[in-house]
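Here the complex is missing a single protein chain, while all its other protein chains stay put.
On to chain A.
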Amino acid sequence: MSALLAARGIGHRYQGVLALNDIELDVPKGTFMAILGPNGAGKSTLAQILAGAIRPAKGQILLEGADVTARAGRQGLIRNGVALIPEGRRLFGQLTVDENLMLGAYGQPRAVREARLEKVYALMPEAVRQGKHRAAVTLSGGEQQMLVVGRALMAEPRAILIDEPSLGLAPILTAKVYDLLSGLRRGGVTVVVFEQLATHALRHADSIVVINQGEISFRGGVDDEATHEALRTGYLGH
């Protein structure tokens, strides 16, 4: 399976503090990958670098084998089909649900945006569909998480990178978000979740990567013996 996204020797620092060191990673096309690690391990930094939202201090990002590192730092890789859902969701709270979704397809012709809007609304929970003209900030946490996935889908991305989707959500809502992500993967979208909690991620992912203090400390398939062993020994922080 060829890699849709790949990191080659990625290193990054924040004001001298090491955040990521020499990360080598291949995200196979059409798979569901979970990148796990404790708080401060460098997950968010890696998510932002893979999506082109920030430029790494060292190394390259490859999109289908092509070096796209130079495009990082401004609008990221959204125009190349890589959507990032950052930590804390970052919806436009003062804007309406409709406006938030429409912005997901920013720059597309009106007819395209409206056609996609209809498709995305079909995936949204009832409360989101009923509240098209409500300010996004008035939605519940779970609805906001669904909406931000919807906003990413408006770009019809090939890959979705989602940072801490379960943060602050009740387990039943987290399960709904993961069901939606699994559905997208079945539809051919490559999904990468960055999580502190392994529970839901393990249930849906095809492969696991663990990062600790900015370095990859484990990788394997969900059904691999090594992964089960690692889970048993509490290696994954399960």
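Everything below uses one rule, namely that a contact is a pair of C-beta atoms (placed from the backbone, for glycine too) under 8 Å apart; a residue touches a chain by one contact, two chains touch by 3 or more; residues count from 1.
Note that in this section contacts and distances are computed from a predicted model.
Visitor: Just go with whichever of "Amino acid/amide ABC transporter membrane protein 1 (HAAT family)", "Thiamine pyrimidine synthase", "Caffeine dehydrogenase subunit alpha" or "Chemotaxis protein CheA" UniProt uses as the name of the absent chain.
Guide: "Amino acid/amide ABC transporter membrane protein 1 (HAAT family)"
Visitor: Would you mind spotting which of A:A51, A:L169 or A:L184 touches the chain that isn't drawn?
Guide: A:A51
Visitor: Determine which one of A:L63, A:I78, A:L147 or A:L169 touches the chain that has been left out.
Guide: A:I78
Visitor: Given that one chain is not shown, which residue among A:G107, A:G183 or A:G221 touches it?
Guide: A:G107
Visitor: Can you list, in ascending order, the chain A residues touching the missing chain?
Guide: So the residues of chain A touching the missing chain come out as 51, 53, 74-76, 78-79, 83-84, 86, 88, 90-95, 99, 102-104, 106-107, 110, 141, 151, 155.
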